[in-house]
Every structure is written in structure tokens, then in C-alpha cells.
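All protein chains but one are shown in place.
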Amino acid sequence: MLSFENDYNNGCHPSILSQLAATNDLQTDVYGFDHFSASAKQRIRQACECPDANVFFLGGGTQTNATVIDSILQSYQGVVAAETAHIATHESGAIEFGGHKVITLPQHEGKISATELRELLAGFYADDAHEHIVFPGMVYITFPTEYGTLYSASELIAIESVCKEYQLPLFVDGARLGYGLTSPASDITLPFLAHHCDVFYIGGTKVGALCGEAVVFTHGNAHPHFFSIIKQHGALFAKGRLIGIQFDTLFTDNLYLRIAHHANQLAVQLKQILTNKGFKTFIDSPTNQQFFILPNDVMETLSQHIVFSRWAPFDAQSTVCRFVTSWSTTEADLQFLENCLNDIV
Amino acid sequence: MLSFENDYNNGCHPSILSQLAATNDLQTDVYGFDHFSASAKQRIRQACECPDANVFFLGGGTQTNATVIDSILQSYQGVVAAETAHIATHESGAIEFGGHKVITLPQHEGKISATELRELLAGFYADDAHEHIVFPGMVYITFPTEYGTLYSASELIAIESVCKEYQLPLFVDGARLGYGLTSPASDITLPFLAHHCDVFYIGGTKVGALCGEAVVFTHGNAHPHFFSIIKQHGALFAKGRLIGIQFDTLFTDNLYLRIAHHANQLAVQLKQILTNKGFKTFIDSPTNQQFFILPNDVMETLSQHIVFSRWAPFDAQSTVCRFVTSWSTTEADLQFLENCLNDIV
Amino acid sequence: MLSFENDYNNGCHPSILSQLAATNDLQTDVYGFDHFSASAKQRIRQACECPDANVFFLGGGTQTNATVIDSILQSYQGVVAAETAHIATHESGAIEFGGHKVITLPQHEGKISATELRELLAGFYADDAHEHIVFPGMVYITFPTEYGTLYSASELIAIESVCKEYQLPLFVDGARLGYGLTSPASDITLPFLAHHCDVFYIGGTKVGALCGEAVVFTHGNAHPHFFSIIKQHGALFAKGRLIGIQFDTLFTDNLYLRIAHHANQLAVQLKQILTNKGFKTFIDSPTNQQFFILPNDVMETLSQHIVFSRWAPFDAQSTVCRFVTSWSTTEADLQFLENCLNDIV
Partner (left out) sequence: MLSFENDYNNGCHPSILSQLAATNDLQTDVYGFDHFSASAKQRIRQACECPDANVFFLGGGTQTNATVIDSILQSYQGVVAAETAHIATHESGAIEFGGHKVITLPQHEGKISATELRELLAGFYADDAHEHIVFPGMVYITFPTEYGTLYSASELIAIESVCKEYQLPLFVDGARLGYGLTSPASDITLPFLAHHCDVFYIGGTKVGALCGEAVVFTHGNAHPHFFSIIKQHGALFAKGRLIGIQFDTLFTDNLYLRIAHHANQLAVQLKQILTNKGFKTFIDSPTNQQFFILPNDVMETLSQHIVFSRWAPFDAQSTVCRFVTSWSTTEADLQFLENCLNDIV
């Protein structure tokens, strides 16, 4: 059944598959020291305009978040994040498993506010008992957020500014980074992002790869033994080439951004189809995740033809539903969705 | 340069690549709930003759060891293993990161002895102060061992017997399982192994896959929330199909054992070539890892033509070197090795 | 300078000191196996009317919370608590250090509501993705709360009922338990509390001891190796008699409740003195902690004569201040406070 459930229910972009096949018979160094990984890292440094960046490849998002955060925080420190942040909600306690608290801030369409961040930090240091409290040790944001929304350039700079004021590293979870960078609503480019944070990751799994995320410590600021910390987290791939080849492909001929741009464009059309039918967005997302409020009877009937997520109840009669596009979504898929809706409404 | 450095310096077996390509356009469920993973699990249960087994797919060996061990042990317990066990030596402290001690026993060609295991356990419980000591909570062995050696069926049963006596789960790390099962020296089959331990894993990464290990809790004895424990360890693949498809292929038409059999056969030839030249084995391995003592000048000259591992110094004039075969090793590779040696010696 | 800063800025109740002196020359068993500890445990079981209770002595509150919680939770579980709970705020991340998330509920005068607890749990299990979320594994409440307030018997039973429905152990932090049990506003007795929770602790440090808390697993439900878990947490006293003697004394002739009753009575007088001067309570506490809103100029002047806590800013002109009574507070102390206020206001 056709699925808009998420952006990782498919295989990889065909170019990646081709490249895996083309290189399969070669022998390479292992643990990420192969020349494909080296090439991919160099392409990423160039795309980020960060010649001194340290780049590492890991397998998935939760693993990346836990490994990066554990490498930065000291034991008595926690990570500041939105209450809706992936690390605060959907990682089965991976951050706490590493010994750290997720210190939450209110979310505003999935985002934290620089003002509230400053208040939290000022309040912490003003508290006479703060040596008894978990220290804020870094700040984590998602771009795009879990709701598909985006920080603007000025919002990012405002957060960066607070981080610098309190000497806290800023970490950007880019599990869906491409969709943020190529959104028409975005004024943030990859070099801009890299310039205004300390570490971020370029999500591969949800942007056309089989697996893999590229962590970028933007100014040579990776922990000197980050490799061992990766290994300790069980996150080191013996055949590191598997991820290296994928990112080498994604960062050749702009494939990474082209994949994301395609999905965003189809998301705009998808939004139009649903809006035309009179449905309201739950949140106005400018990226490849679209959140619509559907009457429950429509949702149930549509579910017989198409797969999508039931995000949360909206009220007694309706539900917030999520529709996601990806590299593999086609115009025909949207036509099928529209036809289904025409039959229902 | 031709490499015998290890069994994961190549791509995957061509059949796996074909199957990844053939299925790439399909949409599936995620997080391992896809039908390829379901099929692979069923094939594995059948191959193990364990209809009630719980099967899970993880990305790599260290990750698998840490996740399985953490799911079994309580906080005050440790895992008993040989002093040369992978978990004791080459996992960057992943077990300790999970809060557990690796309690070591002496190694005998990489193996523990049932007698010494029983002595350890009897001594522990005889100690009046044992409530101040880390409790042995499970036993870990590798098959084949880090030295390529194998437990015999009777040795396995003897260890199992001690484990049952002390009610300790027995976990077998099968990172190179296939090479053990198909060794002419082995009297252990997959169903036999599954019958005589509580949990083991079938190594994919080192036996022809791009990545992935299949954990088998042999009698439905997985932790009821092992899925969440996987997620907490950052070990859950969003596109779980990536590993599911690989194991589905490996367990179709006996591919897994055929790959291992091929490598073992070439290892026998490789051993013959080196022996013919007058070199001695450091340890008599019946599997795909061969350890030879090479004079340092031979080692240096050979290194200019072929890649292999320098395992450890043997004496002032010679070094233990490791040569490894895999699915991708060919007779031509061995011929090349022989020619090189002919030129040197 | 006279201090109302807290209830642990003094030595121990004189009866404890006498008993420490009287027993000092005796040799005893160590690690809590001495006969004073045995006697104290028996007295506590009797006072709780829990003949099957497991009783253990630990050194302080944070240590006790961390050890008890770690002994109950599995790795993928967290502890549910009020957002103002001590474990959520003032323990430097001791719970996260043990690998567990504190899952917070809103606080109402420091208390959680059974209704909101049920909503949290129902919502968790209704969520299709809950296997990706930290599981609620136990519930933690404080009695009295961090604000000095008290659960009523019916509130406690309502929470217990939700816990039983979801099979979650209920843990009551009684760092100031005596002040709750002897408050005129309380309808909860020690046996009632013990009957309606799974584990609680009787705070010694803040109720007249030099150090020490008595953990009571009410129905023989301690982890079978809780002793080793204590040791692992560095919480085992070599001279266990130090705490055993103190609790043996506290539970002889009702000393524990008499100490608390004394402090509560003086807290009522203290509240009257401040109220008579026209100051408002920030929260209406029926126990030995009193929270008053003082104009900042009054606060500053009073601070020159008396020590008390500045809890939090109330508004631009006034501050919430905390005054605490204890076993050592005297009527003369209150008279001095009143005189100071007379001079100021």
C-alpha cells in the first residue's frame, strides 16, 4: 500500500545503490579509514566551507546524538533542549543511559527561544544552590524540528549568541537537514549553519541513504579521542566504507540537496491537495513533513488506501495526521492521494 | 594492494547486493518490522531448529555484545569471559560503559575451561565477603575465538553444564560463526550450538554482509523489552530492512555456510602455502584466520606486495602475522601470495 | 548568629549523643550487622506494623534515593516525580548518573495529582511509539514535600491505586517524614504510610540524627541483593553501628516523633509571629518549613540578625523566604525572632 508514513520506509537513492555496486569488489581500509570516507569527508568540509572541520560517520540518529553528547558533557552536566526534542522524547533514554539529564525548555512550534534559554542559564547561575543542580553543559536544537519547522537565521544567531555568552557548545541535530536547507522558507545555508554552531550532523538515513549520519565538528573541535568514544558506544562500523560511499555519493553533484528539494516540492503539492479539500494544517511546516487535522471518519477511510501517521488526537472528532515525502515520492503518488480524497470527500 | 588483513575489507557478497537492488523500490515497515526481516528471522529459527527463538538484528559486534549483556545483567553483576575475549580487550570499554565488569578467566588458545569456570564460581560463593564482590551474572565465549580456535561439542557441553549448575545464561559471540560451523575440525552445528546456549549471535559483517549481526535468544528468553534496550543503545536501524534483506539472503540456499566454507577452504590452502615455505603456525587455527610466525625480514618484504596484520612480536627476529580469507578471496589471490613468497624465500 | 536556615545546621539530639557515648567502647559486627542495627530495624518494623519489612540504613537522602531507585528500575525505565521533586532538581543528576530519566509531572503545592499520573500512564501506553520512549517504572513522591505540604490519606490512596493499576512501585521520600506524621494537618500515620506504599525512607539527618536514613521495603520486597547495590553505590558504612545506634535511639520512647512534634509546634508559633507582623505565607505549610513573602528591605535588615533562606524572588519588591525549625529550636529563639521583627517593622 502506498505510504506517506515517513521518509525512511524505502531503499536508498538509486545513485547510491549504483555506487555501492560499482565499488563492491574493491578492498579498502576498515573502520572508516577507507578512501571513500576520506573523499566524502573532504566533500563535506568543502560544502560546509569549514576546512578545519572534523567529520565522522555514524549509523543512525539516536546513536549520533548519544555519542556526540557524551563526548562533550562532563558527568555533572546536562544538555538543554526543547521539551519536544527527539533526545527528550523518542530515544528510549539514550542520553540518560550515558548519565546525563535532558534539561527541557518550552517549545514553540518545536523550537526553543533564545530569550528563554538565557533566562534558564541566568537563573541557574543566580541560584545559590546551583552546585546541587545539573549544570547546563551544551544546547541541542533540531533543524528542521520534529514538527518540520525551521529556525530562521536570526533565531539561530540569537541562540548562538546566548551559547557563546555562557560558553556552551551548540549542537544541531540535522536528521532531516536537507529538507531544512532547501525549504523555500529557509534563509539558512549549509555554510551558514556550520558557521553558527559547534557541531551538527547531516542526516543520511532520512535523506536518501540506507543508513548513516555525518557528524561535523565545525572548527576542529572534536574530542581528541572521539574515535574511541564511537567504538565504546558500539557505533563504529567495521566496513566504514558503507557510509563513506553513501555520503561520497550524496555530496557529489549536489545529490543531497537535490533529493531534499524534490521531497520539499512534492510536500508543497501534497499540502495543496489537502488544503484544497478543506483540511487545516495543525502546524504550518515548510518542509517534507506535513501535519493536517483530519476528521476521524476521513482518516479511517483514507487509511484503507494509504499509509500515514496518526500523530496525536486533536479533539473528539479529529486527529492530527502526518504525511511525509521523500526521494522516492512521485507525482503519481500525489495523484493517487488526490484521487482517494476525491472519492472520500 | 591485495589484502589478507581481515574479512571485512571488502563489500558484500554479490547475492546480497543483487537483493538490495531488487528490493530497493519497495516501501516497507520500518525499525525491523518489514517483511524481509520477518522472513529472515523465520529462516534463522528454522536453521537453528529453534521455533521459539527471539531473533533481532543489530549493526555490529561491539554493539551487539553491549546490548545483549546489558539486557541480561543486573547492576551488581558482571560477565565472565576469557582474558583475551573481545569484550575484555577490543571494545573500548563498551561493557564497562554499561556499568558492568568483565570478570576474566585464563585463556587456553583463546578458550576458557569449564573446570576453571567452576572453580571461579565455587570460589565466589564460598567467599564470606562475596556480597562485596561483583557477582558473576553470565558467561561469554567466542566461537570461533579471537585466535580462530574452536570449542569442541564436549567442551561446549561442559561449559553449559557449569552455567546451568549456577543458573548463569551462556552467551556465544559468533562474529565469525560461519567459519566455526563449517570448519572440518568442528563437531558443532548451528542447531547444536543453539541447543546448548541461551543466546548467541550470527555474525554478518565478517561473513559477507555489509553490516549486521543476528542475535538469537534460543528459547524465547529475550528481555521482554529488548527492542527498547536496542533503541536506548542507539542500535536500532530506521531502515531495518537493510539488515533484514541481508540475512534473508544469507539464509537462503545456505549462502551463509557456503561463504564460510569457501573461506575456510582457501585458508587451508593458504596455510599449506606458508607451511610449504617452512613457516610455523603460532596457533593451529582450523578457521579462516591463520597465525604464522614470520622472520621480520620476510615480513617486511612481503608487506611491500601484500597487506596482512602484524599481530604481536614473537621474538627479536620474528613476528606473529595474521592472514585472513573471506568470501572474496580467490585462488588467484593465493597464487599471487605464493609467487610473492617464491620471490622472497 | 541564630539560624532558621534549615533543620540540619545543628548537631544531633542529646539522647543520640548519649547513646553513642555509652556504646563507644563495645566491639560489634560491621557493615550493619551489629546488634544495634538489628534492634533498630526491629523497632522500625514494629512502629510501621510491617513485620515482613526489609530495613536498611544509608547515610543521606540523595544517596538513598539513587540507591533505591537504581535497585528497582530496569535500564529502559524512568521514575515519575513532580517537577519540583528533590530528585528532579537538587541531586546534581544522581538519578541520571544511574542511567535513569526523571519523568516529571506538574506540581500542585509540591504534590502530584493521581489524575495527572493516570493520564500520563494511559497516554504512554496508548502511544504507538511508546517502545521508543522511556518507560515509567516507578512513582516517587515526597512526604512532606519540598514545600512542606502534605498528601492527605485519600490523596495517597488515590496515587497508590493508580500505581497498582499499572503495577508500578510507589516510593515515598521521607527525608522529613517525622514532620509530616506529627503535623496536626496530617491524617497519615506511620503504619498507614507503610501500608500504602512499597518502599519509603525515614529521614534521620533532618530529624535529629547526625546522619542516616532508614529505608523500609514494606513487604519484604527489597531487591535480593540490595546489600551489594548499596556497596556498589559507595553507600555502605563500615561502622554501620553509627546509624544503627541513632535509629535505635530515635525509635525508643517515641523520640523520633517527639522531635518532629516539637519542631512543628514551634513552627506554628513562628508562623503566628510572622503573620502577626502582617506578612503573608507564600504557601500554607503545616510542617516545620515556613515560607513567607518578605519585603526586600525587611529581609535585608532581618538578615543582619538572623539566618534564613532566600527561596526565590516573589516580585520586584519582595522575596519568598524560608524559616525552618528543628529539635534544637527553642522558645527563646522565637522570642529573639519576634524582638528583631519588632525592631524592624
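By letter and in written order, the chains are A, B and C; residue numbering begins at 1 in each of them.
Definition applied: contacts are C-beta pairs under 8 Å (C-beta built on N, C-alpha and C of every residue); 3 or more make two chains touch, one makes a residue touch a chain.
All values derive from a computational prediction rather than experimental measurement.
Enquirer: Any idea which of A:T28, A:Q232, A:N264 or A:S309 touches the chain not displayed?
Expert: If we include the chain that is not displayed, A:Q232 is the one touching it.
Enquirer: Touching the left-out chain: which of B:M1, B:A129 or B:A316?
Expert: Residue touching the chain left out of view: B:A129.
Enquirer: Among A:D34, A:D70 or A:D333, choose the residue that contacts the chain missing from this document, as touch is defined above.
Expert: Of all options in A:D34, A:D70 or A:D333, contact with the hidden chain holds for A:D70.
Enquirer: Identify the residues of subunit A touching the omitted chain, counting contacts across the whole complex.
Expert: Those residues of subunit A that touch the unshown chain are 70-71, 74-76, 99, 131-132, 135, 225, 227-229, 231-232.
Enquirer: Footprint of the hidden chain on subunit B, which residues?
Expert: Touch set of subunit B with respect to the missing chain: 75-76, 78, 89-93, 96-97, 99-102, 128-129, 131-134, 310.
Enquirer: At which residues does subunit C meet the chain that is not included here?
Expert: Interface with the chain not displayed, on the subunit C side: 2-3, 5-6, 8-12, 14, 17, 20-21, 23-30, 59-67, 91-94, 97, 205-206, 210-211, 228-229, 231-239, 241-242, 307, 328.
Keep in mind that, in the parts below, only the chains that are shown with their structure count from here on.
Enquirer: Work out the mean Cα position per chain and let me know which chain is farthest from subunit C.
Expert: B
Enquirer: Would you kindly tell me how far, in whole Å, the mean C-alpha position of subunit C lies from that of subunit B?
Expert: A distance of 51 Å separates the two centres.
Enquirer: Calculate how many whole Å lie between the centre of subunit A and the centre of subunit C, each centre taken as the average of the chain's C-alpha atoms.
Expert: The separation of the two C-alpha centroids amounts to 42 Å.
Enquirer: Which integer distance in Å separates the CA centroid of subunit A from that of subunit B?
Expert: Distance between chain centres: 33 Å.
Enquirer: Specify, in ascending order, the residues of subunit A that touch 2 or more different other chains.
Expert: If we look for residues of subunit A contacting two or more partner chains, we find 91-93, 97.
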